[in-house]
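Missing here: one protein chain of the complex. Every other protein chain is in place.
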Amino acid sequence: MATVQDIEIGDSAARSAQAAAELQDMQGEKMVLNMGPSHPATHGVLRIVLELDGEVVTKADPDVGYLHRGDEKIAENMTYTQFIPYTDRLDYLAPLANNVAYALAVEKLLGVQDKLPLRCQYIRVMCCELARISAHLLGLGAFAMDTGAVTVFLLTFTEREKIYNLAEAASGARLTTSYTRIGGLMRDIPPTWCAQVQQFCDEFEVSLAESETLLTRNRIWVDRLRDLAVVSKEMAINYGLSGPNLRGSGVDWDLRKNQPYLCYADLEFDVALGSVGDCYDRYLVRMEEMRQSVRILRQCLQKIPGGWANEAHEPVSIPDGKITLPPKQKVLSSMEELIHQFMLVTEGVNCPPGEIYFGHENPKGELGFYIHSRGGGVPYRLKIRAPSFINLSILGELMPGCMISDVPVILGSLDFVMGESDR
Amino acid sequence: MQAQTEQTEFGYNSKIEGDVVLTTVDAALAWFRKNSVWPMPMGLACCAIELMAAGASRYDISRFGSEVMRFSPRQSDCMIVAGTVTYKMAGSLKRIWDQMPEPKWCIAMGACASTGGMYRSYAVLQGVDNIVPVDVYISGCPPRPEAVLDALMRIQAKIGTQPILQDTVIARALNLQGTSNK
Partner (left out) sequence: MTSLEAAKTIKAKFGELISEPVEFRREISLKIADPQRIAEVCGFAKSIGFDYLVDVSSLDNYGDDPRWTVVYHLRAIVNGIEIRLKTDVNEEKSELPSVIGVWRTANWHEREIYDMMGIRFSGHPDLRRILMWEGYPYHPLRKDFPLAGKPTDLPGVAFTRVTPMAGGPFVTVAGGNDSIAREPRVRIPEEDEVELNARVEARGDNKAMRGQAVGPGPIKKQ
C-alpha cells in the first residue's frame, strides 16, 4: 500500500518574506573588510579598513605607516649630501624629481639657487620631466591593470624601460639615481644622451597615442571612471591636495608656473586642468601632463647651453669649493681645494642657521622640504611634505557612498606612492 | 642503516639500486615544480618596481615559469620580499608566509629585505630573515631585474635537488625513507 504524505511548499515570495521577517535583526549590520596591507590594488602597503553595507562602502579608514622607515630622523644624523640617496626612495617612481627637489631645497637654504649654471638647470628640468613621464606611466599602467585593462600595463612598462635606459646612462642607476648634488649634478650627461632623449620623445608620442586609443574613449573605462569620487575645488584646497589631483578639480596651481624655479620660466607649456574633479578628469590631466612634458623636453633639447655634447665644457655645478666638490686634479695638487674637499666630505656643506620651505612640482603633487638648520652640515630638522600622505587623507571623505569595485579605481586615480607617504 | 644518497640534478642514485625508479620520478616531479614557481610578490617599496619590471615584457619572468604573480598566498610557491620590511609590516608578512602551503621558498630581494639596507632606524626590521626562512638573498638597491631572474634560477636549482616523493604519504605508506631533510 502506498503511503501518501502531504508536503507543504510555500511559494517563493512567501518563503522570502518569511526569511526577511526572521532576519530582521540581522539586517543593517555592516561588514568590516580589511583591505591590505598586502593587496594587489593598493599600490604599495596601504591598509584601508572598509565598512560595507552590502556592496556600498559606508566608511573608509586608511591606515598608513607600513613603510615608515624613519627618514626624518635619519636626516638629522646625515650630512646634506649623505641624505640624497634617501630622497630617491621617497617617490620611487620618479627618483630624479625627488633628487632635484631636495637639491633645490638645500640650495635655497644656502641662497645659491640663482647661481646654478644654466646647463645644470636645463639638465635638471629634463630629468624632472622624464621622471614625470615615468611616474605617470606607471600610475596609469597600474591604474589600468587594477581596473582590468592589463595590456596598458605592459605598454607603459616598455616605455618606462626606455626612461630607465636614459637614467642609467646619465647617473649609473636605473631606479635610484642620486643624480643631483648640492649645487649641481653628480656629472654631466654623456654626449649621446640628448639624441636618445629625442628618440624617446618621438617613440613615446606614438606609444602614448596607442594607450590612449585603448582607454580614453573606451566605454567601459569611461563608465567606470566618470562621475566617481568628485572632488570640488574648495574641498581640494581645504584638504591640501596637490599636483594632478588638485588640477583635476579645476584649481589652477602648478608650482612650475606659479612659483617658477630652475628655467621653467623660459619654457612654454600648458597646465592641464580638469572641470569636474572626478576620476576621469584626473586621468585626463595626467595624460595631458605627459604630452606637455614631451613638449618641455623638446624645448630643452633645443635650448640646452653647451649643446648636446657640451664641447664648450659648460659647468654643471656651481664652481664654489665651499659647496661643491672641486675637480679631482686640483684636489691632489692644490692646498685650498684639498681643504675644501676634506671639509665637504667630512662635515658637509656648511649651511647658515635659518629655516626654509621649498615646494617642488613632483609628479604626485607638491613635494616640499622644510629644513631648519642651526649651522653646520647636518640639518637640525628636515620635514618632508609628502604629497601622497596628504592626498591619502581625503580617502575617508571620498569613499563612502561608492561601491566596493570603485575602490581600486579611486585609489588608482589618486595615484599615491607609499614610500613617499610614510617616508 | 641509512646509506648516504647523493641527490643530483637528475636524481640518479648510484648507491642504492632500489631507489633508482623513485629518484627519477623525483627528478620529473622536481622539473614540474621548478618550472612553475608562482611567486607571491610581497612588493613593499622600490624593489617592487624592479620586480614589476622583471614581470614586464623586457625581462619577462613568465618565461621562467612564474607566469602569474599571484597575490594570494594560498596559490603561490615562492614569496619574494621586495622592499623594506618595517616592524609594523612584519606581523602581516609573517602571517602571509604562514598561510602559504608547503613547499614554499622565500627570496629576500634587495638590501632592505636582506639586512635592513641603508635604513638603520627605529622602525625597520633589519632583515626579513628575522621572521621567515630565506632561501636566496639578492643584493642591490634595487637589484636589476636580471638579478631577480638569477635568484629565481637559484631557487630552481635548489628545487631540482630536493627529494619529493620520499616525503609523500605514498612513500611513508610504502615505508620508504628519505635521507635528506627539507
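The chains carry the letters A and B, assigned in the order they are written, with residues numbered from 1 in each.
The working rule: a residue touches a chain if its C-beta (ideal position, glycine included) is under 8 Å from a C-beta of that chain, and two chains touch if they have at least 3 such contacts.
The model shown is predicted, which means the values in this text are computed figures rather than measured ones.
Asker: Touching the left-out chain: which of A:102, A:261, A:389 or A:416?
Answerer: Of all options in A:102, A:261, A:389 or A:416, contact with the hidden chain holds for A:389.
Asker: For a quick check of understanding: of A:73, A:226 or A:291, which residue touches the chain that isn't displayed?
Answerer: A:73
Asker: Which one, A:40, A:376 or A:400, makes contact with the chain that was left out?
Answerer: Answering carefully, the residue with contact to the hidden chain is A:376.
Asker: Decide which residue listed in A:274, A:321, A:359 or A:419 touches the omitted chain of the complex.
Answerer: A:359
Asker: Please give every residue of chain A in contact with the chain that is not shown.
Answerer: 64-65, 68, 70, 72-74, 76-79, 82, 108-111, 237-240, 251, 253, 258-259, 322, 343, 346-348, 350-357, 359, 366, 368, 370, 372, 374-378, 380-381, 383, 385, 389-390, 392-393, 397, 422-423
Asker: Could you pull out which residues of chain B are in touch with the chain that's been left out?
Answerer: 87-88, 90-91, 116, 120-124, 126
Here, only the chains that are shown with their structure count from here on.
Asker: How big is the gap, in whole Å, between where the Cα atoms of chain A centre and where those of chain B centre?
Answerer: 32
Asker: Which part of chain A faces chain B closely enough to touch in the complex?
Answerer: 37-40, 44-45, 65-70, 73-74, 85-86, 88-89, 92-93, 138, 153-154, 157-158, 160-161, 164, 174-176, 418-419
Asker: Enumerate the contact residues on chain B facing chain A in the complex.
Answerer: Its residues touching chain A are 42-46, 48-50, 52-53, 56-58, 71, 83-84, 86, 88-89, 92-93, 96, 118-124, 141-142, 144.
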